[in-house]
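The structure follows.
All protein chains but one are shown at their positions in the complex.
Which chain is which? They are A, B, C, D and E, in the order written, and residues in each are numbered from 1.
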Amino acid sequence: MSTMIEWFSVVLILLGSIMAVISAFGILRLPDVYTRSHAATKSSTLAVLLSLSGAFIFFWANEGFISVRLLLGIIFVFITAPVAGHIITRAAYRSKVKLADSSGEDALKPFLEKRSEHH
Amino acid sequence: MLLFYILFPLFVALGITIVSSKIRREFLGWIAFSVPVVLFALFARHIPTISSSEAIRTTFSWIPSYGIDLTFLLDGLSLIFVLLITGVGALVILYSIYYLSSKDSFAHFYTYLLLFMTAMLGVVLSDNIIVLYVFWEFTSISSFLLIAFWFHRKNSRNGAIKSLLITMSGGFTMLAGFLMLHVMTDSFSLRVILAELPQLTDHTLFYPAMALLLIGAFTKSAQFPFHIWLPDAMEAPTPVSAYLHSATMVKAGIYLIARFTPGFGGDVYWFWVITCVGLVTLFWGSFNAVRQNDLKALLAFSTISQLGLIMTLLGIGSAGINPAIGEAKGLYTFALFTALFHLVNHSTFKGSLFMVVGIVDHQVGTRDLRRLGGLMRFLPFTFLLAMIGSFAMAGLPFFNGFLSKEMFLTAVLSIGDLPIYGGAQVGWLLVLVAWLASVFTFVYSMILVFRTFTGRPIVDEEYKVPQEASLGMLIPPGILGVLAIGLFFFPNLLSDYLLKPAVEVLVEDGAALAPKIYAWHGFNTELFLTLGIITLGIVAYLLLRKWRPYYQYIPSNWTFNTLFRSTLSGYERLGERVTMRYMNGNLPSYFLYIFSFFIIVMWTTWWIVGPINVTFDSPSSMTVYEGLLAVVMAAAAIAILFAHSRLTAILLNGVLGFSIAIFFVFFRAPDLALTQLVIEAVTTILFLVCFNYLPEWKVEKLSITKKVRNGLIAIAGGLTVTIVGLAVNNYTKFESISSFYENSYELAGGRNIVNAILGDFRAFDTMLEGLVLFIAGIGVFTLIRMRQKKGAEPRENQ
Amino acid sequence: MSNSLVFFMVIPIVVGIILIFFRESPKLQSWASIGVVTALFGLGLYLLQEVRTQGILRLDFGGWEPPFGILFVADTFSLLLILTTLLVTIICLLYVALSPRDRMINYYFYPLVLFLNAGIIGSYLTGDIFNLFVCFEVMLLSSYVLITLGGNRIQLREAMKYVTINIVSSWFFLVGIAFLYGSVGTLNMAHIAQRVAESGSDPLLTVVSIVFLTVFSLKAGLLLYVWLPGSYSSTPTVTSALFGALLTKVGVYALFRVFTLIFNEGTLLPTFIAIMAGLTLIGGSLGAVAYTDIRKIAAYNVVIAVGFMLAGLSIGNTLAIEGTIFYILHDMFAKALLFLLIGTMIFLTNKVHIHEMSGLLKNYPTLGWTFFIVVLSLAGIPPFSGFMGKLLVIEGALENGSYVLLALAIASSLAVLYSLLRIFSQCFWGETIISAEEQRPLPVMRLLPLVVLAGITLALGLGVEVVAPYVQAAASLLDPSTYINAVLGGT
Amino acid sequence: MKINDVILKTVVKGVVLIILTFSIYLFLSGHHTPGGGFIGGLVMASAFVLLFLTYDVETVSEGIPISFKKMSAVGVLISVSSATAPIFWGEPFLSQNFGYFDLPIFGKTELATVTIFEAGIALTVVGVVVNIILSISEGSNKWKA
Amino acid sequence: MMLVLTISLVLFTCAIFVALYRIIVGPSMPDRVVALDMIGVNLISLVAVFSIVLHTHAYLEVILIVGILAFISTVGIARFIERGEIVEHEHDD
């Protein structure tokens, strides 16, 4: 039984690592910071969730040890990773990092310009 | 008892400083005057005891741990000196009361003078050489203060500093010499040292000690080539010159050499060095005295010359100590005796001459020979005194100088007969030098008296008509003049009571071998020499205008004075040039020195101590990711060097920090990993916070050579650390103490060993570390809060 | 076991921290700190007697037997240094308390001085090499803050250099500790000494010792004194005085401790130290005449003194060590006095270059004579305190045949004399240029600390005999077994 | 430019709570598992730093009216006094004691004096780190003004 | 099982490498921050796996810490990029 669960957790971890590699590929290949950020936050979050859950389950199954810390960690990463992605992207936009040429038009720009006129 | 004699002037000096504001200034002078008078009387009381070749001794303990005791000894040699010090001192103080002007600070003057007196008494009475040295330096200091008494004058200051530097250098070398003597004999006591020295001639330190000692004595006694400070010291008030440079300070060197004669005397080098230096000084002093236009400068050179004469005599006389000297011992004892005799004579006539010059200066307002003349009419008594002094100095009959000059010639003539040192070859040369010097002496003596007092009076309108000095100023030189004449007629009185006991101290059976002094020896070589001196002297004086201008052809920048000056200024320039070069205020240069030093010393040590065992063996294996991480770190670190923006650099630094944290994870250090992570994050944030106020960095523009240089130093530094690290890693001789800490659960109740070490075994570190952090916090706070107020003076708030 | 040893460190720390809360009451701060330091001085005297009767005292923190815990070890040498440190601190604090109030008082000056003292004393007492590092850091951090305290922009600039160089030296220290721990596996200095001796002076350990030589040379200003003149000459008077008197001595102490206790074999290290000391003497002597800024001149005099002390160490026989101890004690007082005097001169004239001042002796006679005393004292002229040390070191050099060092030592005394006499003759002698109206008043109270220091240097010179037994006891440094037995020989 | 930080601010409130809890956990568990005064303090400090990053200084200081400078001073005082205390009952300086007690709720619990010592350290660390960051940000304002 | 774990370790490491490449190459600052964030996240996973490999609980704290710090650093750097001044003294409005 416990070996089954252990194997399950190990597979989770492996999946996580594959996700990580995929997101890394995204980081490597995507054209601008906004898309890269997408790759980094979305899939990495998934990767870490998978691997942490794997570890959590492994310890549970193997030693009967319920790690509050791991659980906290999962929650924490789950909460913060998107926010981090959000603020980086915003910072990038505000500091006028160019969009990739293939992105089409900047939909936010007219709106912001209008607002700054307003002020 | 002797200690109190010595300290008496010191106490009075202190008293004078304390009460100076409450007492009339003349009265201070009289208080000061009473000191040497009382001391003279006290010392004179001992003449009968001492003349029967007994010595008076007192001992106080000072630093027994190092064998330094205040032992004082009054014997025949010291007695002459203490009487001179107190006697001349009394006269000088008396004179000074009338000499000093109302603008001068009496309190300071007498304080210094009495301090000086203490110092001199200490020098001649100490038996312990360290105590002797203490007083010796004390004489330098107090004379320094006296010379610079008019310190608002630049010349006074320079003269004082010059004399201090030269005498102090001499003093320091002498100290080294003394300490060598201590190393040789294991005693600080003069008597012990003098007794043991003759057996120690084979000791390696014997000649160094002698040389250093001689340097000390020569500097103090203004012997060639150290004489240069003396003319400059003439900036002192005249009473000071009269005291220091006729009777006391310069005689300290003489005293020292005389004192050590029983120890070193038998040595051939001692003999030749002192004799030759003395002769050269004698000649050089008199030769230069003739060209001087300043009366005091003339006296200064004449003093140098006379000191050379005494020195020569001491040198010749030292041969008498050599046991191999045999029959001729009497001859050399004679020289020693003459040295002491001339010492006394010189004090009398030179003291009076200084005072006379002082009177001239005081009454006329100048000492420049070119502006003086015909003063006989205005200052008749002074003229009389000047004549006595000068004639005594010139060695004319009916003055004491004649006697000692004759005896000097006898002594010099005897060098040729020297049985052991091989003086026969050069003896005649020495006689010639001595004789020439005597001719010059005669000439400058004549200049001194006749150029000043005879001839046409040169009285400009700006000068008041000079008047004869007050009685108080005439009495002291008068007394000395009377002595100068008196000693001619009754020399043996002096000889019996003072000189013979002194010679007895220097040479065994000295008193018995000492001659009786006669004014008339019959028609011998000496007399003819003297007659020659007088004849040639008179001719030379009359033809002075013809030959004196030739002096100007002697290149003026070849003197030792120039050497001294250029040494000092060269030292300052060198200091400035060198220091400004390497202490350039540039931090990178400083790091360059530091790391170069480290690398050089490390590699030198390797080279010297032999190879250390460096291999790449490691106890633990390496996994792939550890290797990868190491590569990542190395790459990140190197990338920092090429980072174009500071943010990149900081992020890379963050990568380094995080990687180290991972290493800590790999290497089983969870606590460290945690701390490192948090610290790294906080540090990065700190960097970012501060970056707001700092400029973006620019790419460094360094020349290729500098880049290569820096790179080499950097690589060498890293290499050094690596190599030693590898070697240490291989060194497994000792087990670490840390297995003890594995009992942490039993001992400290903690399962986390690291935490147990931090909180318990080595909690002290942790506590202080908290304090360090706290201080840093305060530091940041003050750095930001405390700023210079705009417009405030830079160092207002000290 | 004597808990009182730790008071030297704990009490200044506690009082310092409490004073942080009383930022607005400078009077309280000053008298409280003076009181504390004085009390510690009394304690020090008591402990000195204790050491004399009972031998080396030690305190194992937490009761952990050496070599596992940290411990304080007090022998005569360290206690003498502590007493001197405390006395100098008292006087410097008095100087501040009696001067007009300064803004820096409000910025934790007193607590920082107390922390500085704690760090210095900790370094003197600790018997653990890593704890020595930590104590150094306490001292250094306090000095970093003190050096910037005063609001002068030059201070900031020089502090930047001072701090970075010291960071590098701390780095060397850690490297040294790492190597040492890696090779002998222990941190307790006595234990290290034992193991190093066991190893039979392995070449590797000699190489490791060079790292320590670098570290302590940096701290002491031996050859690597590049940081010293700038930083010591930019700070306010009292800070310079404290630094000049105390800071380099800690490095000197560490050199003494490490190279008499641990790395005491072979001739290589003494040779290195001798060469470095010689170069330091030369460099200091050259620097002392290179500047017209009186603060710089004083700073280079510190360098010369360091060279002299280390010359004593490199000679290394009993006489030289005793002489050096005398000299260290003397130098702490004399340097404090020198810097205080120079600061007072600058305060009075608002000038720093020698040719801008003249005739101060007429205006301020006591100041002038005190300066004269310190000149003589520093040049090693009897009967002031510098003499005995110089005498013994020279004699030690003679016994050892170190003639070059001997000559350099003597020449450097002359350089000291000349460089300071230049100040005396230019600034104190000469025509008085300050008129009576312009003359800044110099209250007696402000002179008091200076006169007291001058008195101490005279008293130390005349009363050598009082100190001599302690100094002779302190020279037992040369016999490391006493120390090792006291630490490792059980409680 | 006004920046709307609603998302961040909302999330941070929760996150800070997590961090604070975690830091206290780290502090308390330090004796047996990784953690302890330093790390606990540092993590707590980082929570504050996060607050300052997200909000501004004034808002935070209104919410948490603590003088961090005094906090650090108190921290050092606590650690030093807990180190000194054993002297008064005749033990060497810095002696730490620990014992096991049966407490009503927690069962057998280890209580150690070292906890007080570590608490001092933790307070120091929090105080100093926050204080440094506050000082710098304050300095900037004055400078720009 | 070990083999799988090792494979995932290697994979995570590869991801970190790629992110590192981003950090070094850029081109914009936010790129680097994104990469840094990703390194943090991958590190968490790495440590988790490593704990399993080593059979220890000692590093579970590390996981959370890395998470916390990655977040704080990201916020801080983003702030810096956005405004320069990362801690503000007064209210925004």
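Just so it is clear, a residue touches a chain if its C-beta (ideal position, glycine included) is under 8 Å from a C-beta of that chain, and two chains touch if they have at least 3 such contacts.
As a working rule, contacts and distances are computed from a predicted model.
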> Considering the UniProt annotation of the chain absent from this complex, which name among "ATP-binding cassette domain-containing protein", "Dipeptide transport system permease protein DppB", "Na(+)/H(+) antiporter subunit C" or "1,2-phenylacetyl-CoA epoxidase subunit A" applies?
Replying inline: "Na(+)/H(+) antiporter subunit C"
> Among the chains included here, which ones are touched by the excluded chain in the whole complex?
Replying inline: B, C, D, E
> Which of these, B:T71, B:T382 or B:T766, touches the one chain of the complex that we don't see?
Replying inline: B:T766
> Pick from C:L80, C:L93 or C:V134: which residue touches the chain that isn't shown?
Replying inline: C:V134
> If the hidden chain were put back, which of C:I18, C:A178 or C:I433 would touch it?
Replying inline: C:A178
>> Give me the chain E residues in contact with the hidden chain, please.
In response: 54, 56, 58
>> To test your reading of the contact rule: which positions on chain C touch the chain that is missing from view?
In response: 130, 134, 137, 141, 144-145, 148, 153-154, 156-161, 163-164, 167-168, 170-171, 174-175, 177-179, 181-182, 187, 230, 291-293, 296, 352-353
>> List every residue of chain D that touches the chain not included in the displayed model.
In response: 32-34, 38, 125, 128, 132, 135-136, 139, 143
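Here, only the chains that are shown with their structure count from here on.
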> Suppose you hop from chain A to any chain it touches, then on again the same way; how many hops at least until you reach chain B?
Replying inline: 2
>> For chain A and chain C, which third chains touch each of them?
In response: D
> If every chain is reduced to the average of its C-alpha atoms, which one ends up farthest from chain D?
Replying inline: B
> Among the chains, which one keeps its Cα centre farthest from the Cα centre of chain E?
Replying inline: B
> Just by CA atoms, which chain is the most central one?
Replying inline: C
> Just how far, in Å, is the C-alpha centre of chain E from the one of chain D?
Replying inline: 24
> Using the average of all C-alpha atoms in each chain as its centre, how far is it in Å between chain A and chain E?
Replying inline: 10
> Tell me, which residues of chain D touch at least two other chains?
Replying inline: 3, 8, 15, 22, 26, 33-35, 39, 43, 46, 49, 53, 69, 73, 76, 80, 83, 94, 96, 133, 136-138, 140
> On chain C, where are the residues touching two or more other chains?
Replying inline: 13, 17, 20, 61-62
> Which pairs of chains touch each other?
Replying inline: A-D, A-E, B-C, B-D, B-E, C-D, D-E
>> With touch defined as at the start, can you tell me which chain B residues reach chain D in the complex?
In response: 670-671, 673-675, 678-679, 681-682, 685-686, 689-690, 692-693, 748-752, 754-756, 758-760, 763-764, 766-767, 770-771, 773-774, 776-778, 780-781, 784-785
> Given the complex with chain D, which residues does chain A contribute to the contact?
Replying inline: 69, 72, 75-76, 79-80, 83, 86-87, 94
> What does chain B use to touch chain C in their complex?
Replying inline: 61-66, 130, 133-134, 137-138, 141, 148, 151-152, 154, 157, 160-161, 164-165, 168-169, 172-173, 175-176, 179-180, 182-183, 205, 568, 571-572, 574-576, 578-580, 582-583, 585, 587, 590-591, 593-594, 597-598, 601-602, 605-606, 608-613, 721, 724-725, 727-729, 731, 733-738, 740-741, 760-765, 768-769, 771-772, 774-776, 778-779, 782-783, 785-789, 793-798
